[in-house]
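Of the protein chains in this complex, one is absent; all others appear in place.
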Amino acid sequence: MKANYSVILSNVGSSSDRYVPSGYGRPFSIAELFERVAKIEGVTGVELVGTWHVTENNVKELKGYLDHYGLKLVSIIPDHFGQIKWKNGSFSAKDQAIRKQAVAHTKEMIDAAVELGGNLVSLWPGQDGYDYLFQADYIQERDWFSEGIMEVAQYRPDFRVALEYKVKEPRTHSYLSTAANALLICQETAMPNVGVTIDFGHALNAYETPAESVALLKKYGDKLFHVHMNDNYRHWDDDMIVGSVHTIETLEFFYWLKRTEYTGWLSIDQYPYREDGLEAVREGVCAMQAFVRFVDELPTQEIEDLIRSGNAPQAAAYLRQLLLK
Amino acid sequence: MKANYSVILSNVGSSSDRYVPSGYGRPFSIAELFERVAKIEGVTGVELVGTWHVTENNVKELKGYLDHYGLKLVSIIPDHFGQIKWKNGSFSAKDQAIRKQAVAHTKEMIDAAVELGGNLVSLWPGQDGYDYLFQADYIQERDWFSEGIMEVAQYRPDFRVALEYKVKEPRTHSYLSTAANALLICQETAMPNVGVTIDFGHALNAYETPAESVALLKKYGDKLFHVHMNDNYRHWDDDMIVGSVHTIETLEFFYWLKRTEYTGWLSIDQYPYREDGLEAVREGVCAMQAFVRFVDELPTQEIEDLIRSGNAPQAAAYLRQLLLK
Amino acid sequence: MKANYSVILSNVGSSSDRYVPSGYGRPFSIAELFERVAKIEGVTGVELVGTWHVTENNVKELKGYLDHYGLKLVSIIPDHFGQIKWKNGSFSAKDQAIRKQAVAHTKEMIDAAVELGGNLVSLWPGQDGYDYLFQADYIQERDWFSEGIMEVAQYRPDFRVALEYKVKEPRTHSYLSTAANALLICQETAMPNVGVTIDFGHALNAYETPAESVALLKKYGDKLFHVHMNDNYRHWDDDMIVGSVHTIETLEFFYWLKRTEYTGWLSIDQYPYREDGLEAVREGVCAMQAFVRFVDELPTQEIEDLIRSGNAPQAAAYLRQLLLK
Partner (left out) sequence: MKANYSVILSNVGSSSDRYVPSGYGRPFSIAELFERVAKIEGVTGVELVGTWHVTENNVKELKGYLDHYGLKLVSIIPDHFGQIKWKNGSFSAKDQAIRKQAVAHTKEMIDAAVELGGNLVSLWPGQDGYDYLFQADYIQERDWFSEGIMEVAQYRPDFRVALEYKVKEPRTHSYLSTAANALLICQETAMPNVGVTIDFGHALNAYETPAESVALLKKYGDKLFHVHMNDNYRHWDDDMIVGSVHTIETLEFFYWLKRTEYTGWLSIDQYPYREDGLEAVREGVCAMQAFVRFVDELPTQEIEDLIRSGNAPQAAAYLRQLLLK
């Protein structure tokens, strides 16, 4: 399969959590982050985050880094989650002024992406949802959410807008929670340029089988626009190194990417709290490359026969012989 | 709110599990089960299960029981889960002959329901899904699934077909897993007579907030056709007595049923393994009645103000004063 | 039941997470936090956190606040989680120098607590554990952990040391994960002054029934030393307002606190990300008071009869009549 590898820029830096908000490592400048990404063999693209990396004034500077290191802009992830003003939501916020800002910021990020040679924004509206019971008008707020997505999709119908779903965190419940939920919004907007980002770990958190999520998006309109890779222990978005927990599920995921002829980017989205970010991303990329090679060497007919028969002991034996020889 | 209470017939009987397959209580005949349901004040309808209760030959007998006790047929739940032949699925089975049987049996149950005065079948295709990785062609099997639903929906376009989703069990992964997944199939068939059954506990298992699931179905086509009530500890379909674990979530669920003007049945779906089935259902019905009364006495404007403001401490205080006075 | 209410000082301030590390609200000075706590009726004690609130140099200042507002020092929570140096653990860190610092800091906090009139430190060694497979020597590191606890317990055998367990976060797996795990360490140290803090939400996260955790600690040596209150949706430490999700489980918890004659503090441990901290804590305290009153008005004999009979429909009916009348 054709594979292009990228990384979210902040992944090679330092991560914080609620106990160590200043970060487990030292802060890195944007220049340093680019320099670090450039050291990772095989990475040819980068994702940038609104506010954190992209501001009104630094697009030229970013263009310089991309050009200097020969990196492509894979996507911009607009900031709908990283400032106090979004704390009660962005596209679905109860406050109309905030909803307008969510749309306006997204359009700005689309413009910036165009300027930087990109063709995709990946929206992660992580603050859109609710924490408590009796706290939200689930219909009204979902209507607002879809209207906002519609407006940014219509802004440049030739530019792709991918929706990254996640079942929870930072809210206890997100509106854009699952692959199926994301598809409902794709269908509601009926815009060909609206699709979905699968984050491998988010799929696990929603008790989805990631390979099945790929299939679901293929079936309902060929809507897989982008992929974020990491791993976790299913219950939470631990954002660990690719393949460090789920060998077979990751393998099946890559198999289905190939089977459905996915041609987009494979992008690292890890949170290396206690690891050196550069080392963690490098290993994540190596892991993706290894899975791609592995999938490419699988005899397609045998795998398809296993899938068609559904014989579990046979499939288990086959995989065992591949992995534990 | 207008409320009609019913029960799945087998709920007043004996339950089994994999360790005590012959059941934790003595078996009850269908005649006995009807007699027991008739003892529960407030219950005016009953749901029947294909094979377990409804066969080719006993429709007249069932009509006799319904008439004798003055009970309405609320739905038939066709048997897509209770025989060895369904072990690898019904509508999505790899074996074409089984898929045909799934459709044929559903049509028979529709006919039986019509004969018994009903207007709804509630499909729970619990065996449709997969257990192992690399065991299923997720696209092909979902296509078959939708085709089957389409065929039974077209059989009698004036007769309602409700899809009951559940994220797992008996398969480790179900195709019809969430409210959003069910809606995708509703939209795919584009038949007005295809809708959804919410099982309160299944919603919890999928990390849905049940009230939000009601809202989602309202928003996307007014698709809530039927409700099954029980409770659990979120992680598994424990099928416990209504309201025995989640007081506030059950309350919010009933509030949203009223808010969205749901007029269907409220039906008990419990598995009283160690309890007397009759006592457990009676308490489940009493609980539903209490929640309905409670919701009817809530001052709508105050609740709507809470929802509109989203102020969590205020909402918590309001609920505390109601429940712990 | 006798009940004394307290709060962790930072709870009335601003909270941050990994997406908004600078906090969802404005920062508050320690003076302001004390002032805010003093506004909450019913609160007579406060818990302080090492580093965040207690340093080598400010003990006198803290004493001033306590005296001024007539607040008791309920506990100090030493800092074993809030600085980069603890990122790979404190008592169980692979680096011996860090393990020594963990012990030394705890002793300092014990001294500070004594000076402030307290008799308890509540240890939450949240960084002690591991994230990845093949990352830890589970035996060696647990040995170090127990040795550290032993050393701080022996420092002042008349001063109580409570261990607060939590199954995960910030590590994907904690060593001090469950009530039973905490008891193993109590027994290993065999020090009468080593006991356990139950955090209500942590118990839920470990699939414990909080009331049963109270019972377990009673049975194995009367080891419940302290209580932290909050609520969540079971899967994660959401640190929500007391009673906002689990009405019956919170009620049973308070019932068992009374039944086992718990005489310690009831302390708020919430993370009001999007709420005003003062309002959220005030409601949390009101909720605790309401549960205490509710439990005190329960007819003990009837509840004991229900527990002794184990009849679930009867217990459900009894609780329904109490809550939904």
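Labels for the chains are A, B and C, by order of writing; each one numbers its residues from 1.
The rule we apply is simple: a contact is a pair of C-beta atoms (placed from the backbone, for glycine too) under 8 Å apart; a residue touches a chain by one contact, two chains touch by 3 or more.
This one's a predicted model, so the numbers in the text were calculated from it and none came from an experiment.
Participant: What are the shown chains in contact with the chain that isn't displayed?
Facilitator: Per the touch rule above, the missing chain touches A, B, C.
Participant: Applying the definition given at the start, please give the residues of chain A touching the unseen chain.
Facilitator: Contact residues on chain A toward the absent chain are 207, 233-235, 240-241, 243-249, 274-276, 279-280, 282-283, 286-287, 290-291, 293-294, 311-313, 316-317, 319-320, 323-324.
Participant: Could you please point out the chain B residues that touch the chain left off the display?
Facilitator: 15-25, 81-84, 87-88, 126, 131-133, 168-170, 172, 232-233, 235-236, 238, 240-241, 244-245, 271, 273-274
Participant: Determine and list the chain C residues touching the chain excluded from the picture.
Facilitator: Interface with the chain not displayed, on the chain C side: 88, 94, 130-139, 142-143, 167-168, 173, 177-178, 180-181, 183-184, 187-188, 206-207, 209, 211-212, 215-216, 218-220, 248-249, 252, 255-256, 260, 303, 306-310, 312, 315-316, 318-319.
Here is the rule we use: only the chains that are shown with their structure count from here on.
Participant: Same or different: at the chain A/chain B interface, is the fraction of residue numbers used by both copies above or below half?
Facilitator: Comparing the two copies, chain A and chain B contact each other through largely the same residue numbers, since over half are shared.
Participant: Where the centres are mean C-alpha positions, what is the separation of chain B from chain C, in Å?
Facilitator: The separation of the two C-alpha centroids amounts to 40 Å.
Participant: From the C-alpha centre of chain A to that of chain B, how far is it in Å?
Facilitator: A distance of 35 Å separates the two centres.
Participant: For chain A, which residues are shared contacts with two or more other chains?
Facilitator: In chain A, the residues touching two or more other chains are 88, 131-133, 168.
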